[in-house]
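A single protein chain has been omitted from the complex, and every remaining protein chain is retained in its original position.
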Amino acid sequence: MSVSAIADEIREPVEERVPVTLLRVLRNEYFLYAVSLVLFLYIWDWVAKAQILGRSLATPHQVVRELARLMTVKLAGKTLVGHVWDSTRRVLVGFTIASLIAVPLGLLMALNRYVNAIVKPVFDIFKPMPPIAWISIAILWFGIQEGSKVFIIVIGTFVPCLLNSYNGVRLIDPELYDVVRVLGGHRRNEIAQVCFPAAFPAIFAGLQVSLSVGWTCVLAAELVSSQSGLGWIIIQGMRLTKPELVIGGMAIIALVAWTTSLLVTGLEKLMCPWKRQVEGL
Amino acid sequence: MAYEAVRVKTPLILKILPAVSILLFFGAWELTVDTGIVPSTMLAAPSLVLKLFIAKLTQSNPDGAVLSTHAWTSIEEAGIGYLLSLLIGLPLGLLMGWFTTIRGLFRPVFEMIRPIPPVAWIPLCIFWFGIGLWGKVFIIWIGAIVPCVINAWVGVRMTNPTLIQMARTYGATDWQIFTKLCIPSALPMVFGALQIALAYAWTNLVAAELLAADSGLGFLITMGRRLGLPEMVVLGMVTVGFIGAVIGVAIDMVEKRLLAGIRR
Partner (left out) sequence: MEECGQDGLKISCDKLRKMFIQKGKIQVHVLEGISFEVFHNEFVVILGPGQSGKSTLLRIIAGLERPTEGRVLLDGKEVKGPGPDRGLVFQSYMLFPWRTVMGNVEMGPKLRGIPKDDRRKVAAHYINLVKLDGFEKHYPHQLSGGMKQRVGIARAYANNPDVMLLDEPFGQLDAQTRYFMEKEIIRIWEAEKRTVLFVTNNIDEAIYLGDRIITLEGKLPGRMKSTYTVNLPRPREHTDAAFLELREKIIEESQLFL
């Protein structure tokens, strides 16, 4: 092998092939997943029918039927899609407002010690307060209109966004700034060429957390006082003693939350192609 | 490079700015309410909150219990839910990380539960448990169990594969590798889980109590709104935040002690 070939190795992940045997199939992960799912549905159905938990559990069949019904029948003036959109819209609006303030503020705090000294103490006071605790204040201020719900989401998503953009900049290898200076750049180049792109992945990590906090907030707000949305659907299910509505609503919530999470991951892959994909879940 | 860059001395301004900032913040808060810019129905001045705090240390009016009772109820509920989630979630996550069979059996259910925010379980919980202790414990448990499982799982997955190969050359069985290698390797992640799960537990507790409770800090906050007493709302919020911070610091200290030798 010539020396230059050694020097020109590219690192790509290598996949191993494993032979297929019956024992392997039975212990295969995906097969077990399928078994597990079937078992789960079966047990669920049995528990619901046997009324072990009284009348407070609906069978999977009932749930699906109820959801299908909601696609066409209007509940409080909106179909299922309408409610989904209401909740999602609130999350998106709240999150956008929060990140527009939090991300630049986090960067600023990490770059300027004076801004940091002014903002961080106040931030640290508010940080441990769960966003949901703000619901009562939000209702006092905004009533039961859209504003109160969006407000909670802004409060909730603000913290992770700020923390992540702040840490993203703080954890940059300081030698990278040296590189810019040696190549002839100035402070503004350092910020533009190093801070922003390096903070990107951290900001996206913040997105995932913010998103899940956002969902929690919107649901909590809708449970307390709302006239539409997915949270409202499940509280209606409770009021009308219709467990199929409650469970159906929860299933849709799970689905929508999962989808938005996937979208954010996809967005991250698009915007940060250089980030090595670490094995996660 | 081994050396730290020469540190410029911190100017005096930077040292006092934090304190100044906090003072200004409270000052502004007090002023906006006192001068009426913000109506007193919407926000309570810090001085009023302080008065109520002192009052509630001993009085049970108007919401039915002394502050410490509320706090204690909340801590109790959160604590039970949290401990249960550790007891079940951590071992489950560890096992799922290593043993394919266990992972195969439990993962689908876990992945289905995972995206559901714990708050969404509240109506179902009211169905099953009513407004009592166990409904809230369940909510906290289901919220806190997710980071426990995930962190334990990832912690095991991150075990150095070279170490595993080395153990195999010594003839170690799967179980031995699991107990002697994977679990210790996963400890830093497990400790991360302890903190995250606690934060979740505390957050979800407030949510649970906002909706269905007759005592506790979340209840205090809701009562404040219903009675039109924003100072009660703020008092509840501040107490919640304060206890959350204290617990977080406590866990930090414990972690530093126990993991002193292991580099994260």
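We call the chains A and B, going by the order they appear; numbering starts again at 1 in every chain.
As a convention for this text, a residue touches a chain if its C-beta (ideal position, glycine included) is under 8 Å from a C-beta of that chain, and two chains touch if they have at least 3 such contacts.
It should be emphasised that the depicted structure is a prediction, and the values quoted were computed from it without experimental measurement.
Asks: Looking at the whole complex, which of A:Pro60, A:Pro121 or A:Gly185 touches the chain that is not displayed?
Replies: Counting the whole complex, the residue in contact with the absent chain is A:Gly185.
Asks: So one chain is hidden, and I want to know which residue out of A:Leu176, A:Ala251 or A:Val264 touches that hidden chain in the complete assembly.
Replies: Answering carefully, the residue with contact to the hidden chain is A:Leu176.
Asks: To test your reading of the contact rule: which positions on subunit A touch the chain that is missing from view?
Replies: Residues in contact with the chain left out: 3-4, 6-12, 173, 175-176, 178-185, 189, 193-194, 197-198, 200, 272-274, 276.
Operating definition for what follows: only the chains that are shown with their structure count from here on.
Asks: How many angstrom lie between the centres of subunit A and subunit B, each centre taken as the mean Cα position?
Replies: The answer is 18 Å.
Asks: Going by the contact rule set out above, which residues of subunit B touch subunit A in the complex?
Replies: Where subunit B meets subunit A, its residues are 5, 13-14, 17-19, 21-22, 25, 41-43, 100-101, 103-109, 112-113, 115-124, 126-128, 150, 153-154, 157, 202-203, 206-207, 210-211, 218, 221-222, 224-225, 230, 233-234, 236-238, 240-242, 244-245, 248.
Asks: Can you tell me which positions in subunit A touch subunit B when the two form their complex?
Replies: Interface residues on subunit A, with respect to subunit B: 27-33, 35-37, 40, 53, 56, 113-114, 117-122, 125-137, 139-141, 174, 212, 215-216, 219-220, 223-224, 230-231, 234-235, 237-238, 243, 246-247, 249-250, 253-255, 257-258, 261, 279-281.
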